[in-house]
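Okay, so here's the structure we're looking at.
Every protein chain of the complex appears in place save one, which is left out.
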Amino acid sequence: MLLIKNGTVVTAADFHRADVLIEGEHIKAIGHDLSAPGAEVIDARGQFVLPGGIDPHVHLDMPFMGTSSSDNYETGTLAALHGGTTTVIDFVLQTQGKSLRHALEAWQGRMNGNLYGDLSFHMAVTDFNDGTRKEVKEMIEQEGITSFKTFMAYKGALMIDDRQMVGLMQEVKQHGGMVIVHATNGDMIDYLVQKHRSEGKLSPLYHYLSQPEITEAEASHRFADMASYTGVPAYIVHLTCEGALNAVRDAARRGQRVLAETCIQYLLLDASLYEREDGAKWVMSPPLREKKDQTQLWAGIEQGSLQVVATDHCPFTWEKKLLGKDDFSKIPNGHPAIEHRMELLFSEGVNKKRISVNKFVEVTATNPAKIFGMFPKKGTIGIGSDADIILLDPNEKHTLSAKTHHMNVDYSSYEGRELTGKVKTTILRGQVAVHNGEVRIKKGYGKFVKRNKVSGML
Amino acid sequence: MLLIKNGTVVTAADFHRADVLIEGEHIKAIGHDLSAPGAEVIDARGQFVLPGGIDPHVHLDMPFMGTSSSDNYETGTLAALHGGTTTVIDFVLQTQGKSLRHALEAWQGRMNGNLYGDLSFHMAVTDFNDGTRKEVKEMIEQEGITSFKTFMAYKGALMIDDRQMVGLMQEVKQHGGMVIVHATNGDMIDYLVQKHRSEGKLSPLYHYLSQPEITEAEASHRFADMASYTGVPAYIVHLTCEGALNAVRDAARRGQRVLAETCIQYLLLDASLYEREDGAKWVMSPPLREKKDQTQLWAGIEQGSLQVVATDHCPFTWEKKLLGKDDFSKIPNGHPAIEHRMELLFSEGVNKKRISVNKFVEVTATNPAKIFGMFPKKGTIGIGSDADIILLDPNEKHTLSAKTHHMNVDYSSYEGRELTGKVKTTILRGQVAVHNGEVRIKKGYGKFVKRNKVSGML
Amino acid sequence: MLLIKNGTVVTAADFHRADVLIEGEHIKAIGHDLSAPGAEVIDARGQFVLPGGIDPHVHLDMPFMGTSSSDNYETGTLAALHGGTTTVIDFVLQTQGKSLRHALEAWQGRMNGNLYGDLSFHMAVTDFNDGTRKEVKEMIEQEGITSFKTFMAYKGALMIDDRQMVGLMQEVKQHGGMVIVHATNGDMIDYLVQKHRSEGKLSPLYHYLSQPEITEAEASHRFADMASYTGVPAYIVHLTCEGALNAVRDAARRGQRVLAETCIQYLLLDASLYEREDGAKWVMSPPLREKKDQTQLWAGIEQGSLQVVATDHCPFTWEKKLLGKDDFSKIPNGHPAIEHRMELLFSEGVNKKRISVNKFVEVTATNPAKIFGMFPKKGTIGIGSDADIILLDPNEKHTLSAKTHHMNVDYSSYEGRELTGKVKTTILRGQVAVHNGEVRIKKGYGKFVKRNKVSGML
Partner (left out) sequence: MLLIKNGTVVTAADFHRADVLIEGEHIKAIGHDLSAPGAEVIDARGQFVLPGGIDPHVHLDMPFMGTSSSDNYETGTLAALHGGTTTVIDFVLQTQGKSLRHALEAWQGRMNGNLYGDLSFHMAVTDFNDGTRKEVKEMIEQEGITSFKTFMAYKGALMIDDRQMVGLMQEVKQHGGMVIVHATNGDMIDYLVQKHRSEGKLSPLYHYLSQPEITEAEASHRFADMASYTGVPAYIVHLTCEGALNAVRDAARRGQRVLAETCIQYLLLDASLYEREDGAKWVMSPPLREKKDQTQLWAGIEQGSLQVVATDHCPFTWEKKLLGKDDFSKIPNGHPAIEHRMELLFSEGVNKKRISVNKFVEVTATNPAKIFGMFPKKGTIGIGSDADIILLDPNEKHTLSAKTHHMNVDYSSYEGRELTGKVKTTILRGQVAVHNGEVRIKKGYGKFVKRNKVSGML
């Protein structure tokens, strides 16, 4: 038994001074003056006691562009725990021409036995045909994989066309799943990439200029239209810009709710970084945007139009990034973020009074759990829920750096940035996993999480 | 001490099987297998344990149109408790030409000593001038009245013009309050009322036709514009229609959040009732709207654009309604609703799967508390919060009728409607107030609630 | 020389009682009391003297779905003349895998020597690649074909993807042309067609239900987005519905002008016809829509958001239509309309006071000429312009019927409809072509019109 005393317990709804009692893997009680003979006691005075973060958008050990993302299941989930994220959702990517099952087995092979933190899978459907149609139900009901990722970009590799999209949506809806999407117009982007390359425009800035806002706004509108027609629960990943947010708002006008996630970097960083010599560090898709987009994304969170803040964690070492030093299109897409989402959002969001601490919990934990079918097991500090809890000191200052972070990558996207608010203790299913930087669990402690059917309602 | 065992405890965020322990007026613990020697035990098996409802829009014992609303502070707050609403916010109405203090004292005179349930006041500013400007700070800081109601209708009686509105907004913002509004274009409505009367169009239907959707859409846009310019926290009361909801959505597009409440009747009833012989029963302002508006309001709740479901309870007996039998403009505006908001929304919303039970708690209790500065004292089942709790049997069927309701009015707006889901027990500050229809507290138990400053952020 | 006396001469701007003097093929003077010794005089008292209609959307002798449209260049242009349309623009359709030139030659082969009325070509690019890229300039500069049609539907046959679209747009813009589009989401439609077929839903109604409004709204938005990015002059053909019109309006909000055409049938007929036994008569793509769409289309014309009313004339005999009697997807798409656009729009638009007679001229003649690079040669009654003129009696009543029409098809889409306003005389390049139903020119009189570069500005 574990007893957390005197902290300020926060959920998506509540905020109170209380003790939290944990028995085994679960939360047993919350209250004043709780006592439990024999329980290990953690003093949380002056700290926020928060649900462990859920990052529903990470790519671990993922084969991509001739290499693999540099964090594997071990280093990635451990770095997440250091930063207060107890559960992540990773993406299985179907190979076009092969089955979903085939991909799932490959991903399970890399994942099994290697987890520190808990993890679940989205299934990326890159080839929807009569074969894969049959696997949808099986994934939902047998594997607990209830969210199906689609790509409207990366033609020839990951992209499905609108015909497959509508077909997939109708199938997924029927069985209680959700369709999630990387919404950018792959055709337009392919064209612009080739155009820029043929003109000798090869620096990282052209990565940005090959994916203008309109490519994302367009695809987001289109996805919303198809979701409206089919009625499937729908979710846009890594939404970055005003144009795409307006697609969500336009859908609202006809009574539709399209769920959407942004990522921490789109709230805090902007495209001016692409003009730096080391701009490749931030080459990701979609790219960073403008200041006006940041303003709109913060507003979207407050307005409830963006429900989740994730990371799209997909790190590559600087050496790998240099594969594209002469051609932006060869830079592996992605950047490291899994470790610092919680602290960044707390420091920039809560401490700077852009969002309430309830909203912080909502977008980092409760909403991801509810949207993706893990609630109330995950995502809150509730009686009977998994005791996934972090203690965060709201006032401690610290500085982000590749020298001190735990992700397996040799640069930080936020090198030298000073934050206020630090995760001191991370508890996963009742076990102190990390405390003051010390790891107290072993590889393999993390579990795969089967998820429930979803409704798209919050 | 009071111990509620084995219920399903629901907050705006959570949902779990748990016991709730109450000590004195407050919640002490939530957990599995709680025990407390000597505590009174309530068995809540099979029931939802929910935060007591907060209805932020009621008019008790209010002088209006030559009469007074028929529920006074005694009958109104008791009827509320019967239906699971533990706290209401009533409106003090300044008399034009007199001070806010003058009105407050009159309202306190009628209220003091008469409350069963808890109650707070909004202050309606009907004459903003140099004198009232000075009272704003005093109301907020001394009286705990932090929300200022304005009328864009009822010219010559309650309406302020846009100049006063902007001045009030800037003053209220400076001191940490919120401006709330009855947003319909009073000039247009006055014109149409007179026009219809002069044409001999006098039936209740013309009440409806004198307040077309555009009068509300227009004023809602205008209010949002002024709030945007001044930056004041802003809230629209009793929003009824798609046009007004679109005003809120248009504001969102520029990054603004305008908070808004609808009322239970606008979700469930429509304007076809005005064609009935007893149409006067539903003469209220704004009037009931169309089916397409209902659809949009439900969507607005789910999308997070409408944060509150209230009642605008303002009952008049049928005799009083008949004052306008020959002229719709003489029908006292308002209808009885305070008692059944919770059960109606549960039955039509939760049980019919239009909203989740978390959303139910959010819009009936948590959001009103947060928006109006009563949180975490009120509005949730949280450690240290007031033990305002209801037990609701989600499956019990019952029928609404004037014969059985507790409001002091001789008709029901929902006569004969069968609901699924019934409030069985209402607890106010740790005391069982009503149980199975039996009242266990005395008049005077209810308290006035001073409220905190607000930010407009959730 | 030809002298038209005493008519009411109308242009897109003007309206006056005047005589019109024609010398050779051109208009020489407009004025009061004109005289010209030796001129043939036509008395136009009581008649409107209008620019000959330009129908920029017809398909003559077009191979399609295993057959050909039943009007060839001879019958089609003659029927047009009967109804007051002096110039049409027909579509050359590239065969995927072959050159634009190859298609042009095939179309020229069928067209040459067979024209009664004047005609020009749009070039439909169905396969944009390095080869066709080079032909764009040649088409514009050598062939006077300055508008390039694209299909976002008919995958595998005519459809190009967005990558080709953007590439084509940039090429066309560079050389002074315009991209025009059939904007419906071909993928979604293909999916729905197959779905309905697999479910045994085979009647004409399912043609309609396979192309819901959202498929057109979506593609119109997408096209506008791509046009905005590339800056190419852009034009949507046969826009049918509110959703697509809103795509044009949304583009306007960012300062963009997307030009758009509707067709006469979308203004006058609706989808209820698909429930008739002979619903196949109106199987066309996009399909007829709802009454609310008609209302919006009329408003769009008046507001200047729709600049052209065309026909998409593409008739098939009833025998051919019956190819799809057991499967809507086998019904040849298209219907007869070339002859009656002018009289229908005059009767329903001008005589019913939905549009002014200036607007009538604008959308039937002047705008098509300006948009497509034929102005001031065509499209107006101006000094030096081609003397393409019609005399229309605004009060004469007549009834449409397959028995009396001149199109080579055995049914009428408007069988039995009575119109007010009849074209009495059609003059083409100074020659009376048809007078009171009597044809006064010979096959071969019609000429191919080379067109100029365009700007997209009006």
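By letter and in written order, the chains are A, B and C; residue numbering begins at 1 in each of them.
Criterion: contacts are C-beta pairs under 8 Å (C-beta built on N, C-alpha and C of every residue); 3 or more make two chains touch, one makes a residue touch a chain.
Since we're looking at a predicted model, the values are computed, not measured.
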| item | value |
| --- | --- |
| Chains on display which the left-out chain touches in the complete complex | B, C |
| Full-complex contact with the absent chain, from C:H122, C:H182, C:K281 or C:K359 | C:K359 |
| Option from C:E138, C:E302 or C:D410 whose C-beta touches the chain left out | C:E302 |
| Residue among B:D127, B:E141, B:D190 or B:E415 that touches the chain left out of view | B:D190 |
| Option from C:H16, C:H102, C:K134 or C:K352 whose C-beta touches the chain left out | C:H16 |
| Residues in chain B touching the chain absent from view | 155, 161-167, 170, 185, 187-188, 190-192, 195, 212, 214, 217-218, 221-222, 225-226, 228-229 |
| Residues of chain C (touch criterion as defined above) contacting the omitted chain | 9, 11-18, 21, 28-34, 246, 249, 252-253, 255-257, 295-296, 299, 302-305, 355-356, 358-359, 361-362, 366, 375-376, 380, 382-385, 457-458 |
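The definition used in the following text is that only the chains that are shown with their structure count from here on.
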Remaining chains grouped by touching, chain A not included: B | C
| item | value |
| --- | --- |
| From chain C, the most remote chain by mean C-alpha position | B |
| By mean Cα position, the chain sitting nearest the middle | A |
| For chain A paired with chain C, centre-to-centre distance based on mean C-alpha positions, whole Å | 51 |
| Euclidean distance of C-alpha centroids - chain B vs chain C, Å | 57 |
| Sequence positions of chain A contacting 2 or more other chains | none |
